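Removed from the display is one protein chain of the complex; every other protein chain stays in position.
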Amino acid sequence: MFENILFFISSFLVLGGATMVVLSKNLMHACIFLLFTLFGVAGLYLTLGADFLAAAQLVVYAGGVVILMLFGIMLTGGTENKENRFGIEKIPGMGSVKTYIVAGVSILFIATVVLKIIANYMRHYQQTDLPEYMTTVERIGHSLLTDHILAFEISSILLLGALIGAAMIARPRKS
Amino acid sequence: MNNTIVSYLSQFEGHQKFLAVASEFLGFDVTALVGFVIFFTACFILVNVAAAIGGLGTYAERKISADIQMRQGPNRVGPYGLLQFLADGVKMILKEDVVPAQADKFLFNIAPLLALSGVFATLAVLPLSSGFILTDLNIGIFYLLGVGSVVGVAIFVGGYASNSKWSLLGGMRGASQIISYEVPVTMSIISIVLLSGGMSLVTVTESQGGLPHQWFILHNPFTFIGFFVMFIGTLAEANRAPFDLPEAESELVSGYHTEYTGMKFAFFALAEYAEVFVLCGIVSALYLGGYKVPMDLGNGVFFVENLGLPAVIGKNIGQLLQLGAFFTKTFLLYYVVIWIRWTLPRMRVDDLMTLCWKYLTPISLFNLIGCAIWVYFFENQSMWSVIFKAGAAGAGHH
Amino acid sequence: MVTLGSYLFLSFALFVAGLAVIIARKNIIAMLLGIELMLNAAALNFVAYTRFVNSNIDGHIMALFIIVIAAAEAAVGLAIVIRFFQLRESIHIDDAAQLQN
Partner (left out) sequence: MSSTNLDVFMPVIILIALAIIMFVGAIGVVGKLLRPHKPTPLKETPYECGEAPVGSAWSNFNVRFYVVSLIFIIFDVEGALMFPVAAVFKDFVAIGAGGVVLGSLLLFILILASGLVYCWKKGDLDWVKSFQLSEDQLKKLNEVEAR
């Protein structure tokens, strides 16, 4: 019962948030809607039994990436920066209403066909019953230290590279 | 197995009997429904307690500052001015809700809500006692970090949306301060997780004892330093003095909530005071033994076996003792937080960043490495048992 | 009853939303937001298949590294955007058409 409620809340957040990210003209609003979408994805992880991933999603995205994005927006002139160097305002939205309608109909058509094909394969996958609410932390920890220890160490080098590279690029220069 | 308040209550016979009778009477299995009702009631009580603690926090702040500055403090409403916070609440709700004309209305309205829900969601894992914990998640402390960081977003968004220069400066400062101090706090928490071998707050608390020498603060020299790193970090995360730069009234008017009036301001303030309470609780659970009572009185076995009380009463007395221990430690820390605010001057913004990145972060990394080496070499014994064993071995040698 | 298909549909919707943002927006930061959405869609797929098809933990590890890479990508991407803004006073993708100056 609660799984279904959580699933519906999360999927509502995901779908609504993603739609609003696409539609909102204000970059700040898009960023906040992205935050809601990420919350929704964290909720979906919970329903899938991935509690550690849900928390990691919250820590890295809600605390890190979204704040980074907000800072980035502020540093590049806030939301008022709509003009390019030719002085022409380019608001998103390409094509006309007709294009949207044709694209939507064709997407629906293709999606129906593809889903019909995939559905046959999907039927074989039954939901495996997890006996209890199981913690994934220990399993992830063991896995990170045995099978995936190389990936674990290399990710530190990736992060080091990202840190040095980004700090070097973004550093204010004397001019 | 996860402890929740529902699983704690369901161990009693009365609860089981009630479930059986109610199921028979209503004709369906009421376990899920009763679980929901218990959760809802507990959450409701906890939210109200947090709101009252937030309100009383403002009262305590004024009273203690008055005490320090040899003044009277609030003394008109109620006995000793205790009901001052209710009067403030009524005043807040009667205030006009002014939204600046240039502001971003949507973000302006949603920012206090983000802060409030971020702080309230952290209450779920607060280990009040071993039974009266709302829910003991396996990822407890990590979940708390994640949900708590929403407050940083809320402060930034609130500062941005007001479209006032003071607010924006305060919001930028607040967000960068909160995220900066999250690094030493995270590292200190990881060193505690290393020692306790689990991220759930009950696991962390249970691996300590009731007496001070069994607490993690005195477990080894690294955690002793780690406690102070963590405490300074939580002060900064909650925007408390000497780190209250986001709302520095002498330079930024009122910081990120300059433009907020009425209830929206009240919710920001409530979120701040409740966050101080939650963070103090977490520090006491991580380093000061949390709800542990000396001599294992907390599990109630003593009352049942030696005093001959029934199991229900004995266990609940134990829980109440644990609750008392937790709140005592937390409120002591809360008092220290307020005391620091009225003692130390505010830091400069560059000193703040220097303190975080050049002192606390290297120290906390060093602590983390030290704790890992300690766990490896001394197999997780505390320094007292290591010293004792070395002394016993030396005595035996001679 | 929640099935694998519903998760795949949500993941698909997220991916399409990210793609739409990347195609329709001219703002580089908005495009970064779109990339985040797409990475989340990929991670969601991994976790969903882990849950429904086999229950070993490798899918979770994969999703964890996707989160790591998304954070690193956002950091470097935004650094490039900020540098670009300092040079051109603009964050329009069309202004990034030249290699030098």
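By written order: A, B and C. Residues from 1 in each chain.
The rule is short, and it goes like this: contacts are C-beta pairs under 8 Å (C-beta built on N, C-alpha and C of every residue); 3 or more make two chains touch, one makes a residue touch a chain.
Computed from a predicted structure; not experimentally measured.
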| item | value |
| --- | --- |
| Where the missing chain makes contact, among the chains that are shown | A, B, C |
| Hidden-chain contact residue, picked from the options B:60, B:123 or B:333 | B:123 |
| Interface with the undisplayed chain - residues on chain B | 2, 4, 6, 32, 35-36, 39-40, 42-44, 46-47, 93-103, 112-113, 116-117, 120-121, 123-124, 134-137, 142, 145, 160, 162-168, 172, 175-176, 179-180, 182-183, 186-187, 190-191, 193-194, 197-199, 253, 258-259, 262-264, 267, 349-350, 352-354, 357-358, 361-362, 365, 368-369, 372-373, 375-376, 379-380 |
| Residues in chain C touching the chain absent from view | 1, 64, 67-68, 71-72, 74-75, 78-79, 82, 86 |
| Hidden partner chain, residues of chain A it touches | 2-3, 5-6, 9, 46-47, 49, 52, 56, 59-60, 63-65, 67-68, 71-72, 74-80, 127, 129-133, 137-138, 140-142, 144-145, 149, 152-153, 155-157, 159-160, 162-164, 166-168, 170-172 |
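Operating definition for what follows: only the chains that are shown with their structure count from here on.
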| item | value |
| --- | --- |
| Between chain C and chain A, distance of the C-alpha-averaged centres to the nearest whole Å | 6 |
| Rounded Å distance, chain A centre to chain B centre (Cα mean) | 29 |
| Whole-Å gap separating chain B and chain C, where each centre is the average of the chain's CA atoms | 34 |
| Where chain A touches two or more other chains, by residue | 52, 56-57, 64, 71 |
| For chain C, residues contacting two or more additional chains | none |
| Touch list for chain C against partner chain A, complex | 1-7, 10, 13-14, 17-18, 20-21, 23-27, 29-30, 32-34, 36-37, 40, 43-44, 47-48, 50-53, 55, 57-58, 60-61, 63-65, 67-76, 78-83, 85, 88-92, 94-95 |
| Of chain A, residues touching chain C in the complex | 3-4, 7, 11, 14-15, 18-19, 21-22, 27, 30-31, 34, 37-38, 41, 44-45, 47-50, 52-53, 56-57, 60-61, 64-65, 68-69, 71-73, 75-77, 81, 83-85, 90, 92-94, 119, 122, 125-128, 130, 136, 139-140, 143-144, 147-148, 151, 155, 158-159, 161-163, 165-167, 169-170 |
| Partner chain B, residues of chain A touching it in the complex | 1-2, 26, 28-29, 32, 35, 51-52, 54-59, 62-64, 66-67, 70-71, 74, 132-133, 135, 137 |
